[in-house]
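Input: a single structure, listed below in structure tokens.
The other protein chains are all here in position, but one chain of the complex has been omitted.
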Amino acid sequence: MSTILQLTDATIKFGGLTAVNKVSFNLQKGDLFGLIGPNGAGKTTCFNLITGVYKPTSGSIVFNGKEISGTPSNKIASLGICRTFQNIRLFPALSVLENVVVGAYLRHKTGLGSALAYLPSAIAETEALRAEAFALLQVVDLDDVAHVRSADLPYGKQRRLEIARAMATQPSLLLLDEPAAGMNPQEKDDLARVVRRIRDEFEKTVLLIEHDMRFVMGLCERIVVLDHGEEIAQGPPEAIRSNPKVIEAYLGEAV
Amino acid sequence: MFYLKRFGWVILAILLCVGFESVVTSGKNFDYVYRMCVLAGLYVTLAVSLNLINGITGQFSIGHAAFYQVGAYITGFFAATGYKGFASNSLVQQLSHIGVNATWTVQGLWLVMMVLAGAAGAAVAGFVVGLPSLRLKGDYLAIVTLGFGEIIRIVCQNQPALGGAYGMKIEPRINSMWFVWLLAILCIAVCRNLLKTAHGLPFLAVREDEVASSAMGVDVTKVKVTAFVIGAAFAGAAGALLGHFEGFVSPPMFKMEVSFMVLTMVVLGGTGSITGSTVGALLLFGIPEWLRQIEDSHHNPILVSAGSVLGFAIMLVAAVAYVRHLIHHFHGEKKAKTQRIVGTFAAALVAQFFLGMLLNLVPALRDKSWPYADLRWAIFAVTLIVLMLLRPQGMFAHHEFSVARFFKRPKEAAA
Partner (left out) sequence: MGSALTLLAGLDPAGLPQQLVNGVLLGGIYALLALGYTMVYGVLRLINFAHGEVFMLGAYTSLFVSWALGFSPEAMKSGSHQSNPMNLVIMILVSMTVCALVGVVIELFAYRPMRGSSRIASLITAIGVSLLLQYGGQLFLPTSPPPSISDKVNPYSGSWEIPLKSADASLVAALAKARTEAKESQAEIDRQHINRFDTNLPPAQAALITTVETSERQVHDLEAKINNSSVKINLRYGQLIMLGSTIVLMLLLRHLVLKTPIGRAMRAVSHDFDSASLMGVNVNQIVTLTFMIGSALAGAGAMMYATLGDSPALNTFYGSLPGVKAFVAAVLGGIGNIPGAVLGGLLMGVAENLVVWAGYSQYKDAVAFVILIAVLLLKPGGIMGSSKVEKV
């Protein structure tokens, strides 16, 4: 197996707050990797560093052997990393299907000119991309609402749509930020199946943030734990479960 | 086969435009109507092109008149320096034997060149104005686009080579109504094509959420600048046609108010809707012009007394307040709601008539009166406010007119 993503001492400060402090971990190709920690631990900020939303204050992030820290978001997407958002950021006025087609932006082959002139090539491409998007919707089981405005979807479906949209960019690394938040147990089980299928069938590497321990422990093969921006543990679920530092971090939060 | 079909559509569009022009020119004293039709066509182009920037891509630009001006001034400059040379050019002379008549062909060729030049110049301006949109958002961007517009206007105003404050004459004057409408149709077609293909989605996505777009790989910078460039190019092309139609250009033709007017057309129609922009342009251009026309059978302007105006204003405020109440708090059937709204306005219309008569009993209110023409901008403003109060999403919201919708069963459409 080869390393796909490597964080080394990644750090970012917002004014006086060090949101992520010297975090290092490696992802191997085909991993199903969990990122957990109490609220405000810096998990989402890690995603933001990896996807170029913020530039790290120091440290390095290497993707497929290439340093990517400070690269603009869209470039990073074109390298093959795509994500979902914790506070759902769909394109509300667009239909479910259209949301997914946006994800195919990087695969446009025809130029803008042919679209403006409505040439057969652009029409055909549009048809192809829509068909592809529809297939992805089937994966996340949203094909029946393909033409609904995405803003009108219930919460759980919006989360799944986020995943389908990210899949449309055909990433090699998929980052999911709390994909199960707000779902009931049944939906969570379905989601776990989908995520596993994405890894196995579509051969993606998956890094996911989740608060639901049962979900993470059942799904992920390796887990890294953050607390107050710092990495406090790393390892397989069983080791994490019994790690005193982790228990303290979570209990400390509960008190 | 495809190209044959496309060619057919183009011919049809041209025939439509030429047909429209000949219908207009067949009337008696058509000068005024002709002029209005030309200006309306130009406004449609302006509104639809601004809609691309503002409504579709969501970049808050309120200086569209600047691009219009760039197009017009480029034409003015070339017409002053190059038209004579162009007309006497031997190649052009030879070509001129092809068309219906020589002047027609020469002027037509020239006009096409000027439209392209105006579009190119304005596209460059659009590129320059689009660049700040990379760093600025919302209101900040708005004020910068407004600023660019003003700077361009004031600079032109102080360039003796561009005629200074008086502007410059553009020879020859060309009556180009069908061409104006062809441009409008082209502009509409281009925007519609964009939205019909996958290429249009990134534009909408940038409007909806820049961070998410960029995470999906959309080159937000490129999309925004492209929208500015295309939108500006159409405005520039319209400017070129305006210049040759009016026979002169001057800085006041491109005041801030023109930009506001175009912006208003877009919002009133429903931001993002091409149909909306078109209808908005026709309506907002038409209302003031129509009000200017109101006169009795002896061609004297009809006067409105202050009492009537006051009565109308009072009833309007009351009706709008009540209709807003209905819109937000009436939970009955949709049909009943519509009936009530229409009923309210009808009642208010009748009531304002009597209230006006009553108020006119007061001598001070009876004796002060104005022709409709003087009231037109005030009425325009009131229309704007009322429409926004009652339907802030614009007339068409984000919908498009489509023939298919007409044939849909009501049930289906509701589903």
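Going in written order, the chains are labelled A and B, and every chain counts its residues from 1.
As a working rule, a contact is a pair of C-beta atoms (placed from the backbone, for glycine too) under 8 Å apart; a residue touches a chain by one contact, two chains touch by 3 or more.
Computed from a predicted model, the values in this text were never measured in an experiment.
*Asks:* Going by the contact rule already stated, which one of B:G82, B:G108, B:P132 or B:P172 would touch the omitted chain in the full complex?
*Replies:* Checking the options B:G82, B:G108, B:P132 or B:P172, the one contacting the hidden chain is B:P132.
*Asks:* Out of B:A161, B:L303, B:A336 or B:A381, which is the one that touches the chain we can't see?
*Replies:* Looking across B:A161, B:L303, B:A336 or B:A381, the contact with the absent chain belongs to B:A381.
*Asks:* Per the definition of touch given earlier, which of B:V18, B:V211 or B:M395 contacts the omitted chain?
*Replies:* Checking each option in B:V18, B:V211 or B:M395, the one touching the absent chain turns out to be B:V211.
*Asks:* With the full complex in mind, choose from B:L268, B:M315 or B:L359 the residue touching the hidden chain.
*Replies:* B:L268
*Asks:* Which residues does chain B use to touch the chain missing from this display?
*Replies:* Contact residues on chain B toward the absent chain are 54, 60, 132, 135-136, 138-140, 142-144, 146-148, 150-151, 154-155, 157-158, 211, 256, 260, 263-264, 267-268, 271, 309, 317, 324, 370, 374-375, 377-378, 380-382, 384-385, 388-389, 392-394.
*Asks:* Given the full complex, what residues of chain A touch the hidden partner chain?
*Replies:* 14, 44, 48, 53-54, 85, 89
Criterion: only the chains that are shown with their structure count from here on.
*Asks:* How big is the gap, in whole Å, between where the Cα atoms of chain A centre and where those of chain B centre?
*Replies:* Averaging C-alpha atoms per chain gives centres 43 Å apart.
*Asks:* Under the definition above, what is the set of chain B residues touching chain A in their complex?
*Replies:* Residues in contact with chain A: 2, 189-190, 193-194, 196-202, 204-205, 207-209, 211-220, 226, 230, 272, 398.
*Asks:* Once bound in the complex, which stretches of chain A touch chain B?
*Replies:* Of all residues in chain A, those touching chain B are 51, 53, 72-74, 77-78, 82-83, 85, 89-94, 98, 101-106, 108, 110, 112, 115-118, 120, 122-123, 125-126, 129-130, 165-166, 168-169.
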